[in-house]
Each structure stands twice: as C-alpha cells, then as structure tokens.
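The complex appears here without one of its protein chains, the remainder shown in place.
For clarity, chains are labelled A, B and C in written order, and residue numbers in each chain start from 1.
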Amino acid sequence: MSDAMEGESRDGSDTGDPPLLELEDLSVHFEKRTGLNPFADPEVVQAVDDVSLEINETDTVVLVGESGSGKTTLGKAAIGLQRPTSGNVRYRGQDIWDAKDGRGRVEIAHREIRKSLQIVHQDPESALNKSMTVFNALSEALHLRDEDLDSAGRRQRIYDVLAQVGLEPAPDYASRYPHQLSGGEKQRVILTRALLMNPDLVLADEAVSALDVSLRIDMMDLMLELQEVFDTSYLFVSHNLSNARYLAERANGRIGVMYLGNLVELGTPKQLIENPKHPYTKVLRWATPSLSLEEDDPGPPPVRQIDIPDATNPPSGCRFHTRCPFATEVCTQTVPRLESADDAQDAACFRQFDDHDYWDSDWLDADAADAAAERQF
Amino acid sequence: MHPIIGRIQQSLITLVAAVSLGFVLIHQLPSGPLDILFGLYDAQTIRNMDPRTIQELTKQYTGFSSNEPLYIQYLQYWESLLQLDFGTSVIYQEPVFEVLAPAVPWTVLVSTLAMVLNVTIGVSLGAYMAYREGSRFDIGATFVSVIVSAVPYYIVAILLLIFLGFGTGLFPNGGRYADSITPGFRLDFILSILHHAALPVLSLTVTSFAALGLRAHSIRVLGSDYIRVARLRGLAERRIVFHYVLRNSILPFYTSFVVGLVGLVSGSVITEKIFQYVGVGWYTFKGANAGDIPLVLGTFTFFTFATVIMLLVVDLTYSYVDPRAEGVGADESF
Amino acid sequence: MSPSERDIRSDAASSQQNAGDDADASPASAFSSDADYSMTRTDELRELYDRKFYAPLQILIKDYRGALGISILLLYILMGTVGVAVVPIPNQDGPRMLPWFRDLAFPLGTDGTGKSLLRMIVHATPRMLQMMLAGTIFSLAFSVGIGTLAGFKRGMTDRILMTVTDTALNLPGLPLLLVLVAVLQPSNPMVIGIILSINGWAGGARSLRSQVLQLRNADHVEASRAMGASTGRNIQKNVLPELMPLIMIRLMTTLRSIIFAAVGLYFLGVLPTNDNNWGVMLNRSYQAVDFEPLTNVHYLMVPLLTISLFGIGTIFLAQAFDRVFNPRLRAKYAKTLSGGDKDDDADAAASEAMLE
Partner (left out) sequence: MSGIGMPDFGPDDHSDEVESETESEVTPIFELENVSVEFEMDRGVSRVLDDVTFDIHRNEVLGVVGESGSGKSMLASALLDAVVDPGVLSGDITYYTSDERPIDVLGLSDRDLRKFRWDAVSMVFQGAMNSFNPVMTVRSHFKETLEAHSAADEEHFERVHQLLEDLYLEGDRVLDSYPHELSGGQKQRALIALSLILRPNVLVMDEPTAALDLLMQRSILSLLSDLKEKYEFTLVFITHDLPLVKNLCDRLAVMYAFDLVEAGPTREVIGSADHPYTRALLNATPNLDTPIEDMNSIEGSAPDPVNVPPGCAYNPRCPLAEQRCEEEDPDLVQVETDHWAACFYWDDVDDAIPINVPGAGGETDE
C-alpha cells in the first residue's frame, strides 16, 4: 500500500497555474414556495452562503457538518450539478458556468469539464439503475467518455477495473443486476463507474455511511488506493467526524467544518482534532463518541439550544451565536471571516484574535459561558 | 388557500376550452353555421331567403350571426351563453335551455346517488378486502372486481335491465317514475322515483368501481411502520382500521377516484338511453342521433359544467381530509 | 507487465498534464489481472436476445394471467387478419334467430335476418383493430411525450402542459366524443380511433409525469447527468426503462377504453355504419330478448361475450406485465445471467429486508 505522500498539505497553489478547482464567494439559495398565497415573496433557504475554497491535484478535502449545513449542496455546486445563485466555480481557471452558457472566451470546453467532475452517492440502492446489469452501467460510462474502444476492448477494460476494485471473477459480477449485489459490492460498482470517467475530482457524498461498520475502512482504503492510480482529488462529504478524520489523515488532506451554509473552519485533521479553534468544531468533537476507556462521561450537550435554527431566516452575524456558549453581543452583529490569527488553521471566529473587541462585549448567556469554560471546553 | 385558487383557475380554463371547442366545431360543419338550416328547410327555400332572415335564423339556432368577423361571433357566442341562450334545438324547435332544464335534476339525482353508492361500497369493500388480504373472500372479491372492471358499464346496464327488469319484473323497464302516479311531493312518488332510478344508479356505480384501487392503497398502508407501532401500543383493531388504514389509504385513492367520477357523469348518456330515463344524457343521445348540433353542444356544456363543479367540491373536501394537502392538483401518482 | 496493467497506467497518464514520474511506482500487485475474456459477436447477440426477448416471454408465459391475456389478444388479431380471409362475408342465407351451437354451418346461430353471427363478429373485427391501432399510438405518444417532458422540464413548460392535461382530463369523455362525431362525421376507422382517444391520453400523462418526477432526482439519473449524458440519453437509458411497466399497463387501459367507447358510439347509432359491428349487434339484440319462454338470448350473448372477453384479456395482460419488468424475475429466468454466489430471488431479498 503506497503510504501517504510526504510534504506539507498543498493548500497554497505554489506552482503559479490556477488550482484544479476554485470556489469563490459561492452562494446557493433556494426559493421555497409556501402554499399560502402566490403573491407573497417566497421564503428563501440560504443553503450555502459565500464560501471560498481551493482544491488542488490529487488533493483530499472532507466537508463535515450536521444535516442542513449545506455540505452536500456545496459539493454539488462544486462539481457543476447545482447552479450557484452568486459567486463562481473555476475549473483550472475556467468558470464552468461561463463554459456551459458559452459566455466570454471559453478555453476549456464544457464537455471536458463535465467529464472530469464526477459523483459517488451515499445510498447504493438508488445510485444504480435497477434494470441495468453492471456491465451495461459501466459501458455507459465508457460510451459517455467517448472511448473509441470496440466492444471487445470495452469489455476488457471493464473486467480489468472490476478486478481492480476486488469484484472477482469479473465476468460473473459484470452480468449481475444490482439486486444481486450486497451493499458493499454495489458501492464498489458505483465507485468504478465514476473512476472509469477518469475524473480529476470525485464528490463522495457520504459514500461510506450507508455501509456496515466493518466495511467502511475497507471502502475508504480502496478509494485512497484508486486515488493514486487515477490521480483524482476527492471532495468527501460526511456527518461523521471519525470517518472524516480517517480519510483526511490517510490522504494527508484537509477537513472543512460547515455550519448552516458557512464554512466555519478549515485545516488539517491534526489541527482540528487536537486544538479546534471554532466553538462549533469543539461541539462536533464532543458529539463524536470515543472508544477510549480513559475518557469518562462527556456530560450534557455544551450548547445553549439542541435544535438547529431554521435555514430560511438564519441568525444574524455569526450564525452559531444562537447556540454558542461563548456568544457575545459582537457575535450577533458582525460576520466573522474565515482567517487565521496564527499559522494554524483558518477559523471564522473572533476568539482567536486576543485584541478583538469581542472580549469586552458582554456574554449572551454568562453562566453557559462559565459552565463551558470550566469544562476546558 | 393556494391549491383552491389553482383549482378554480383550472375549472375556468376547462369551461372556456369546452365552449371554445363548441364554437370551433360549429365552424367545422361542412358549410359552417348555415349547415344547421339545411337540416330544417330544403335547399330551395334557403336559396331564395334574403340574407337578413338567414342571419336571423342562424343567430336563433347558434347564438351568433355568422356574417360578423370571427372574434365578434365568438363574443356574441359567449354573450348568448352567459344569458343561458344555448341556441335552439332543431328536433324540438325550442330553446335548448328549455329542453334541458327539466332534465337536469334527474341526471344529477342518478349521478349523485351513484357517486355516494360508489364511495361507500368501493371504500368499505376495498378496505375490508385489504384487511382480509389473501383470504378466500379477498381472492373472490378481487376476481369479481376484475371481471366487473373488464366489462363495459353499458353491458352491465343491459344485463341488469334484462334480468332484473324484463325477466323478473323486480324493477321497471325504464322511465323516470310510474305513469300512474301524478308528480308531487308525496312518499309514493318519491318511492317510485327511487324504484325507477335503482338500475341506472347501479350500472353507473360500476363505471368507476373503486374497490380495487383502494385495496391496493390499503395494503401498502397496512405494511407501514405506524400501523405496527399502533398495534404495539395496544390500540383496538377497529380504531386501527378506521383512523389509520382508511384515513391514510383514502388520500392516494382520492385522485384516482376523481377520474372515475368524470367517467361516471359521462356514462349517463348510454345508461339513460338503455333505461329510457329522460335526463340530459337522453337528450344528448337524441341530439347526436339526429345531428341536432345546438342540442348536443348544449348537453356537452352542461356535462362540462357539472364535472367541473363536482371536481371543485371533491377538491375542497380533499384538503380537509389530508392535513398535508396541496389539493387534488398535487402530483400524487394515480 | 501484463497488457491490462500498462493499459490502465498509460490511460491514467494520458489524462495527466505533467506525466507523473510514476513509471516505476507500479500499483501493488493486487491490481494486475491478466484475465482476458473475449466474447464473440454471436455470444453478445445471443445474450441480447436472451435478456431482451426470451426472459420476458418466459415470465409472461409462466404466469397464467400472462398466458391467458396473450392468447385472447392473439385471437382477436388473428380474427381481424386471417379470420376475415377464411370466413365468408355474412349473407342472409340462414334460418332466422337460430340459437347457437345448434347447426354446424352457423355455430353461433343467426340474427333476425338470418345472417350468421360468427361471420358478423369476424368481419367487424378489422375496423376495430384499425381503430385500436390508431387510437393507441396517438394516445401513448401524447401520454409518454407530455408526461416525460413535463416531469423532466419543470417550471413553465411543466405548468402549461399540466394545465392542458388537466383540461383534457376534466372534459366529460362520452359527451365530448358525441359532439366531435356529430360534427365531423368520421368514417375512416383510423380517424375514429384518434377521436376516441382525444382525451384518453391525459390520465396516462399525469401518472407518467409523477413517476418521472420521482425518477428525476434519483441518484442514478443525477450520476449519469454528471457523466455528461444529454437529457435525451438520460431519459432513454434511465427513465424510460423504469416507466415501461406503467406504459404497458396504460397501453392495456387505452386498448380497452377505445374499444368500449367505439362499441358505445355504435350502440347509440351515432357512428356511420353500413356493415355490422359489435355495437350495432348489441343494440339490436338487447331489444330482441324476451322471457316467457327465454328466447333469442344467444343474439345478445355473442356480442356481449366478444366485448367482455377482450376487456378481460387486456386486464390479465396488464397484471402480467407488472411481473415482466421486475428485474429480479428477469434475472431468474434469463439463461445467460449467472446467479453468482448470491443466487438470489425475490424470497431471499425479502428475508434480507426482514433482517433490518
């Protein structure tokens, strides 16, 4: 197993040419038409709110957050399946929606971009067409990549890749229908289909959480092995910090924490797990159960409110201020930027700057703050 | 409520479409609106009629004078319709409205009774078949339902007429009420009406036999989690059947039920012919048979109006039944 | 180095701008597999035939409803094509009102004018078949076309198409037909067929649209969109196959409704008819039946059974089609499909579901 590549994490694009994929102030808002009266302006759900992120070659970024945090929407916007409301998505410097609409000078054709950004879904049941055999599903991928292989060559290519992901004997698996495969086998076929497109970036939308516990690590290892062979980057989406940590650490990538549409912290697994900066990352850290026998009872939830606020009218300023134990007046007024006070990871929270006027504005809930502080939270 | 506004909008569009279709069809006649006159006068008299009387006559029969530009004709057509002037019937030489008005209550009576019967039988039979799924009763009832829905309703009407009418004399062979009884608000008159309406109502009930549809939905509901939890909570079976199974299987059934209703209303044409039951359907048959365009168009407009009203009523009650309702217009699969 | 290995890496390399220096870092041995399975062209054709034709037919025949349904429909088609050539034109050469199964020359008996009922039934079939053909094609084309388009396109097109569909749905069936027939006086069976299904397609469009709406945001549709499949290809490959059961059942309902409407109009005497057909026979026969003693029943029963049998045939076939499109059963019956170690069929999958 080739071990993780050395070298510090490649978030800075040092080689001058534009990063593989660049999201710049990306926002995706949905209009929800309420039934009351057609003339009232519809409620707007701010699923993703001005997020910027860069992904490089053979890079791995894992987005973590609760459901409703917009991580899947951001993922789909990044690979061009979801048109953003504002901001842009650039693939090797070329804005993909300009390419699609043919606006301005289009250097990389949309067809090219489309093929190099693929997706692996969470639920193996609905990600495979039930009335198509594995072979037909995979040859569809080859056809769409307009491989000029004759049918024998195509068959050979499919059998090779099936063997590669451990589905042996290949001809047997190739002629099966999805209902004749186990969950793990289906997920491997789905991964194969995406990789057959020879993509530069694969969005893995919770790709392992539907699998049995004992298969998850197997699947993540497989994805990382294939990352070497196919030189592809991964944008992994997960609500489970343990899975995220395993993948990011193995692939020497980064973890991004999403809350209610905002990217609130971005850094290496070591930085985020050992000394998280943003209070929400700490809450996620608390919520992730650990197997270690030394750690005793975690105590009550360290948030002022269990339920996630409604995404249609998110809280002002820092959106976590309604649940954050350390929230102060300042947090409700100004929106924190994703930046770093030191050379550690970026975080969208004023607490990292000790000269910020956050420190002299009063708590929203003093005893919650004391309780949290006392638990070295 | 948005869905209701949507529903009313849809009803208006349907009405306008029906009326416009009528208008267009009149112009499709071999020689346009004049064609109606040929049915009445021989070619000779028409040729030497002066144009003004021809205009008068066509206006009388169709509701618009055919020499005006098209859009004027269309507006006149609407104008006369809104004044309930549907033109004049060729075979009865009376305004279509006068011909149809007395017949409307009879058709409404039969359709409404059939609808009520259909709901009660269809729903309770369907629910019970689902509840006893796999039992001999279920298999037998399903087979009968399949046969019934495989046979057109007018064949069922004929069989009813022959075996229950001519054959055994249990029911009258046709007509709306016994000639011997003078109409009046008395018990014997009402009984006679019901006695005469029995067979038509029964045959119309068959048109949109709902049992099979409801059975399928009920079976799906019976398999869901909340039924299992309800049983674990020790709820009485009766409560589960009514408040859980029926309430939840009615919803998807509602939309397929509506299609059945439209079929039921338009089914009255043949049924009224078979049972000599003089309602709007009867006049439709008479008009179509004799090529009396104004009469047939009149009945068509009535049927459209009746269907639209019925669907509005159904839609209003629907949103009451299902709290998550977006109205019948929602894209529930049939 | 086995061909497949070089092929993969060269393939991976070609997509890389800066050809990585991975020449020697060959992937771990687990990756190299030198199995090559060449299949001749005929094998592929045999496999295609087997899966697309042989297996579905097997399923259909195995189910009694399928077998019954197919034989009934075939009977009518043969009657309308071969039967017409074999059975002579009916003429009034027989005794009047001869009951059925009395005389071999008139197996189904005769009508008031001495015409053989069997011949009348047979010779009425071709016009019915033409009506069915034209009406079904028109109706299915509209149902599938509008249903899929509305389901896929959403937004304004969806709203407009659905308004048109709802309007057609809300127009009362028979009165509309009567008006059209009274004005247009159609005589060619194809035209009549189309008129008969003028608003029949609406029900199908609505149910197909809701099915497409569900399929539209299914993961595998989104995955193939990500792979660059055009909307057309996506519909053809992922959406239509899943719609087939619904389309087939809608086809059967359309067949039934067209024939019933045609017979209804003939029964009302509204459609111009010179020769005999089932509706006219029905209309004349039901008035001829009298009771003490029970006579002329055969005259009514012959058209009645002919129409009902056709209806039952379509319903049985519709129920059987539901099974044909179930991939589990397709796998079980297809010869060329290996079951694999999960020699699976509906029961094992059911037991799996029970485990959860």
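Quick notes on this structure:
Definition applied: a residue touches a chain if its C-beta (ideal position, glycine included) is under 8 Å from a C-beta of that chain, and two chains touch if they have at least 3 such contacts.
Just so you know, these numbers come straight off a predicted model, no measurement behind them.
Among A:Tyr246, A:Phe326 or A:Tyr358, only A:Tyr246 touches the chain that is left out of the view.
When the omitted chain is restored, the residue from B:Ala230, B:Leu261, B:Val280 or B:Leu295 that touches it is B:Ala230. By the touch criterion stated above, the residues of subunit A touching the omitted chain are 66-67, 182, 184, 212-218, 221, 239-243, 245-246, 249-250, 273, 283-301, 303, 306-308. The set of subunit B residues touching the chain not shown comprises 224-226, 228-236, 239, 243-244, 247-248, 251, 321-324.
Quick note on the criterion: only the chains that are shown with their structure count from here on.
Put simply, the chain closest to the centre of the protein, by Cα centroids, is C. Placing every chain at the mean of its C-alpha atoms, the farthest one from subunit B is found to be A. Here the spacing of subunit A and subunit C, counted between their Cα centres, is 44 Å.
Each chain gets a centre from the mean of its Cα atoms; for subunit B and subunit C, those two points are 28 Å apart.
The geometric centre of subunit A is 56 Å away from that of subunit B, both derived from CA atoms. Counting partner chains per residue, subunit B has no residue touching two or more of them.
Of all residues in subunit B, only 10-11, 13-14, 17-18, 21-22, 25-26, 28-29, 146-147, 149-152, 154-155, 158-159, 161-162, 166-167, 259, 262-263, 265-267, 269-270, 273-274, 284-285, 287-289, 291, 293, 296-297, 299-300, 303-304, 306-308, 311, 329, 331-334 touch subunit C in the complex they form. Residues of subunit C that touch subunit A in their complex: 4, 7-9, 11-12, 15-16, 20, 25, 27-28, 30-31, 33, 35-39, 41, 44, 51, 218-220, 222-229, 237-238, 241-242, 325, 327-328, 330-331, 336-340, 342, 344, 349. Note for the complex: subunit C touches subunit B at residues 163, 166-167, 169-176, 178-184, 203, 206-207, 209-211, 213-214, 256, 260, 263-264, 267-270, 282, 286, 289-291, 294, 300, 304, 307-308, 311-312, 314-315.
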